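The structure that follows is given in the form of structure tokens.
A single protein chain has been omitted from the complex, and every remaining protein chain is retained in its original position.
Up next, chain A:
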Amino acid sequence: MASLITCPHCGTRPKEEFSIRGTALSRPHPTASEEDWHAYVYLRENPKGRYQEYWHHAGGCRRFLIVDRDNVTHDVFSVVDAAAIGRLSE
């Protein structure tokens, strides 16, 4: 039930230690069009099934993580540091 989250820095911790930011989107370039910014801020794919979400480990390492899980079965597939993904894509 997404009750336990394995933080890459702190180990397996209860869900209550985390606060949830929402879907893991990458921020558009500052000069991107208004349509792109509107889509980033307001529009959501909101799929039923596999889903990547930003979770902040507020009661632990205080790092932003990306939790990859299923929002129907509540299975958690992976938890990675959000910065690691950011650096990969640069």
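Observations on the structure shown:
By definition in this document, a contact is a pair of C-beta atoms (placed from the backbone, for glycine too) under 8 Å apart; a residue touches a chain by one contact, two chains touch by 3 or more; residues count from 1.
Throughout what follows, contacts and distances are computed from a predicted model.
Only one of "YybH family protein", "High-affinity branched-chain amino acid transport ATP-binding protein", "Sulfate ABC transporter permease subunit CysW" or "Sarcosine oxidase subunit beta" fits the UniProt record of the hidden chain, and that name is "Sarcosine oxidase subunit beta".
Chain A meets the missing chain through residues 1-3, 14-16, 19-23, 34, 38-39, 41-49, 51, 53, 55, 71-74.
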